[in-house]
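Mind looking over this structure? Questions follow.
Excluded from the complex is one protein chain; the other protein chains are retained at their positions.
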């Protein structure tokens, strides 16, 4: 009964990609750890690039989108 | 001083329901564990059904809403 | 299918108290939001008082346990 | 390679304030714990005041905004 | 630069299984969403069975280990 939280920047992931990610993550937990897929929960959080920082800069800055 | 994070799918919870959930969760922590309600924090996250998966499928799929 | 994460300081919650907390939190989600208890997940994290801060101080300090 | 999640109510934090918060949090981890800023991740979550509770009340209620 | 948090019950996952889980989760994010593996972070939390509840019961109870 694992709970998986995948946090990514909101940059256009499609419903199909999210479906694929949820399906394959669930299968991965079953394959590697023998976890029951029926009770595996996967939640994807999409976060604005203004709100995600790496190396002290927002992803908005890193993408060169500020003021442009 | 507990911190409680309640994650649900975004499917129409009303402000009144959320108020009730916050009030009763806070009281529950006081009743069961003797926690001080004054410093109990409860945060509700509402997640799109495309982003929540159970048993390898998104809740959108499970609700039969895809393409319909 | 809610996911609830309850974070408390590690200060002696018993297995019975945790059982009660899990049972009543699950029922609360069913009562207030109509959520299916069968797929409700509740995870309790117990955190050392050295690692929990409120008002800029650790709970260890607030409890007056430092150096005593 | 720390991961820091800052959760605040959504009440008008500007992109500049979020940039400053990310930059200074990253520097703090380097200064206090010697963590490498290059791999430090900071994610800010802004939560609606209806969804954040303290002392058993939503922040919406505490701000006196209900029904006004 | 995704952040993935995998939460499981503490029931004997080995270092090798955790290595495999981290490696394959990272690759999955690259394959499905084109995310850069170099900056993908995966954190596994192992939680005591007394602290994990499903359907209103702790995993300890569900495993039939209480009092046995």
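Letters A, B, C, D and E mark the chains as written, and numbering starts fresh at 1 in each.
Everything that follows uses one rule, which is that a residue touches a chain if its C-beta (ideal position, glycine included) is under 8 Å from a C-beta of that chain, and two chains touch if they have at least 3 such contacts.
Quick caveat, the model's predicted, so the values are computed rather than measured.
A.B. asks: Kindly name the visible chains that come into contact with the excluded chain.
C.D. replies: Every shown chain touched by the left-out chain: B, C, D, E.
A.B. asks: Looking at the full complex, which residue from B:6, B:22, B:41 or B:55 touches the chain that isn't shown here?
C.D. replies: If we include the chain that is not displayed, B:41 is the one touching it.
A.B. asks: Residues on chain B that touch the omitted chain in the whole complex?
C.D. replies: Touch with the absent chain occurs at residues 1, 3, 39, 41, 43.
A.B. asks: Applying the definition given at the start, please give the residues of chain C touching the unseen chain.
C.D. replies: Interface with the chain not displayed, on the chain C side: 7, 47, 50-58, 60-61.
A.B. asks: Quickly run down the residues of chain E that touch the omitted chain.
C.D. replies: Its contact residues with the unshown chain are 15, 18-19, 22-23, 25-27, 37-46.
Rule of thumb we're sticking to: only the chains that are shown with their structure count from here on.
A.B. asks: Which pair wins on C-beta contacts, A-E or A-C?
C.D. replies: Ranking A-E and A-C by C-beta contacts puts A-E first.
A.B. asks: Please report how many Å separate the Cα centroid of chain A from that of chain C, as a whole number.
C.D. replies: 26
A.B. asks: What is the distance in Å between the mean C-alpha positions of chain B and chain D?
C.D. replies: 19
A.B. asks: Of all the residues in chain B, which ones touch at least 2 other chains?
C.D. replies: 7, 25, 39, 52, 54
A.B. asks: For the protein chains shown, what form does their contact graph take: line, ring, star, complete or other?
C.D. replies: other
A.B. asks: Using the contact rule from the top, write out all pairs of chains that touch.
C.D. replies: Pairwise, the chains that meet the contact rule are A-B, A-C, A-D, A-E, B-C, B-D, C-E, D-E.
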